[in-house]
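Note that one protein chain is taken out, while the other chains of the complex remain in position.
We just call them A and B in the order they show up, numbering each chain from 1.
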Amino acid sequence: MSSVRVTKRTQSTILYLVVASVGIIFVFPFFWMVLSSFKLNKDILAVPLRFFPPVWNWNSYVRVFTAYPDFNFPRYILNSFIVTISAVLLCLFFSATSGYGFAKYRFKGNNFFFTLVLATIMIPFQAIVVPLFILVRQMGLQNSYAGLIIPESLTAFGVFMMRQFFYSVPDEFIESARIDGANEYAIFTRISMPMANTALLALVIFHAQWVWNLLIWPLILISTPEKVVLAQGIALFKGGYNTPYPEQLAAGVIACLPLVILYIFLSKYFVQGITMTGLKG
Amino acid sequence: MRKASYSVTRLQRHGYIFILPTLVFFSLFLIYPIISAFRLSLFEWNLLAPKEFVGLQNFIKMAGDSRLLNSYLRTIHFSAVSVAAINLLAFVFAVMLGSRLLRFKNFWQSLIFLPVVLSIVAVGVVWEFMYQGTGLIPIVLREIIGVSPDWLTDTRVAPYAVIITYVWRSVGYYMVIYIAGLLGVPESYYEAARIDGAGFWAQLFYITIPSLRNTFTLAIVSCVIFTFGQFSIQYVITQGGPSRSTEVLSLLIFREAFRLSKFGYSSGISVIFFLTLLIFSLIQLRLFKSGAVGA
Partner (left out) sequence: MRKVLLLVLVLGLLASMVWAGGQSGAEEMSRIVHFHWTETSYDKINNHAVELFKAKHPEVDVQILLLPDADRRDKIRVALAAKGEIDSFALSNGESAEFLSAGQMVPIEPEAFGKTSVQQVVDMWTPGAINTCGGVWDGQYYGIPFELSNYVAWVNVEFMKEAGLNPATDKPETWDEFVAVGKKLVKEEGGTRVRNGFMANSKAGIFSYLVLLAMMTQRGLDWGTEEGIVASMDQPREVARALKTYTDFVVKDEIWDPSLAEDDRSGFGTGKTGMFLTGGTWYWGVADNWEMPRENIQPFPYPRYPDGADVGGVGYGYCLYVSRLAKDPVLVFEWLDTMATQTNEFIKLGYHQPRVKNSDGSQALDPELARASIPYYDEVFKGELAKTSVWLSSTKGAQVEDAVWNAVSSVIYGGGSVDDAVAMLQNDIRAVYE
């Protein structure tokens, strides 16, 4: 029996080694970005390679916020928060209601409408950007939060995910509530939705990271500095020819932090959520 | 309290009401622009002068456009390699992380998932630094194997630079899907197999993989669709270069419209893009008919 234990231990060690190496590879670029953001400009691409900053440049972060009067990063961060939270909440609303409707009710055109919604995944955003911009402009929403939020809240993936989830909810709960005389919306809000918590949390992460990082739509829609979102701000920051590398990297790190923090808090629910949506099939 | 009614039409009506807000917004903000874009492909328009109706001329030009052909092939290459690499790695990682021998699963999973939540521009900036002539990757490669390709300026290598960055960014996302899938395979199957004397690889091939058919389908299909439309990495790191070697379709659509002011032509390319994905989806629906999710 000891030979079994030995091979188990070697297996275990090898597994840990492999997983750890993979983990390091995946985290390393982020680590490199953070490290490099503390270097001086001339040390960043210096030869021979300087791994750790020879001189710690704490200033780069400070300069991102103070040395560029045309870039108001706190404002961009606030805008990103506003847009992301709103778009995610709206997305949850759309996905949950339509996912529930598609899953729990049999009506004519159910499959047709669902396929229609699903088909929107196959269109790259770039293709509709111009007609969408003109439409949004006609509605008077150009350069507005609403103009950003509404299109960014629409994702067929969310509808798909919630429909999958609601399929897996047994009909018994709903039936018995109906027998008790509850109306459909009460059933939805008080019985079905609470069960969907983890699925919704998973959707939150998926969608939040898409909205937070979305560059192309704000780039086209927003033309005044006070509504610029962070992704856009960073791209503009990078786009100027004279922006030093440490500051670019510092701005990049700042852009990553909120989502990283969100993820750290929600990661527990993440896998659970996906499992519950029955995405596994 | 309102009297409950089992009438089918009553229930049907609620179904319509639930899907109504979504349908309205999707139709207005997604479907209408899509149709608009299709219509636009029959015109030549530079946004400022009035539209000029040209019928199918855009499509005729496309047939002879080597830039479009290049872009199409590049997109297929990028998608094929990326999808294969992502799904293979995601599955392998999921299996590793699912092992009973591993503790702190959540921690390892978070490490691999981390790139997914990073800002695309940040990802682009740091990988571009790492690929540059005096950047980390060539230097490390030169230490280890003595040579390093010119990642960003060699047309044969640049596509792989982009693929590596994209795969790095995406694996975590699909790994989570596979993890969820693995969790759904009843432990009893594995117990039974172990009793029968099946080892690790046998379990993998005879239990795990077949049970995960639907998961594979879902992951691969959605991966193909997302990857085919991917352009942010190329936009940030290479801008389609060098010499159009990373100019994928989405990027070309963007370029033709916003750089070269050919909005009609660009919409035409979108039509081709859409048709390609449509055909692909139809094919995979056929092939995996029995495994259609949610049927």
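To be clear about the criterion, a residue touches a chain if its C-beta (ideal position, glycine included) is under 8 Å from a C-beta of that chain, and two chains touch if they have at least 3 such contacts.
Please read all numbers here as calculations on a predicted model, not as lab measurements.
Note that of A:39, A:104, A:163 or A:227, the residue touching the chain absent from this view is A:227. The omitted chain makes contact with just one of the residues A:82, A:118, A:195 or A:262: A:82.
Of A:116, A:134 or A:191, it is A:134 that touches the chain left out of the display.
Of the candidate positions B:245, B:266 or B:281, contact with the unshown chain belongs to B:245. Taking the complete complex into account, residues 46-49, 67, 132-134, 139, 142, 150-155, 239, 241-245, 258-261 of chain B touch the chain not shown. Panel shows chain A; residues 41-42, 47-48, 68-70, 78-79, 81-82, 85-86, 89, 130, 133-134, 137, 142-143, 145, 220, 223-227, 236, 239-242 of it touch the chain omitted from the view.
What we mean here is this: only the chains that are shown with their structure count from here on.
Centre-to-centre spacing of chain A and chain B amounts to 15 Å, using the average Cα coordinate of each chain. By the touch criterion stated above, chain B contacts chain A in their complex at residues 1-4, 6, 8, 11-19, 21-23, 25-26, 28-34, 36-37, 40, 47, 93, 96-97, 99, 101-102, 106, 108-123, 125-127, 129-130, 132, 134-136, 139, 168, 171-172, 176-177, 179-184, 212-215, 217-218, 222, 225, 229, 231-232, 236, 249-250, 253-254, 257, 263, 266-267, 270, 273-274, 277-278, 281, 291, 293-294.
Across the complex, chain B is touched by residues 8, 11-12, 15-16, 18-20, 22-27, 29-30, 32-33, 36, 44-49, 93-95, 97-98, 100-108, 110, 113, 116-117, 119-132, 134-135, 150-151, 153-154, 156-157, 159, 163-164, 167, 178-184, 188, 205, 209, 212-213, 215-216, 230-231, 234-235, 238, 245, 248-249, 251-253, 255-256, 259-260, 262-264, 267-268, 270-271, 274-275, 279-281 of chain A.
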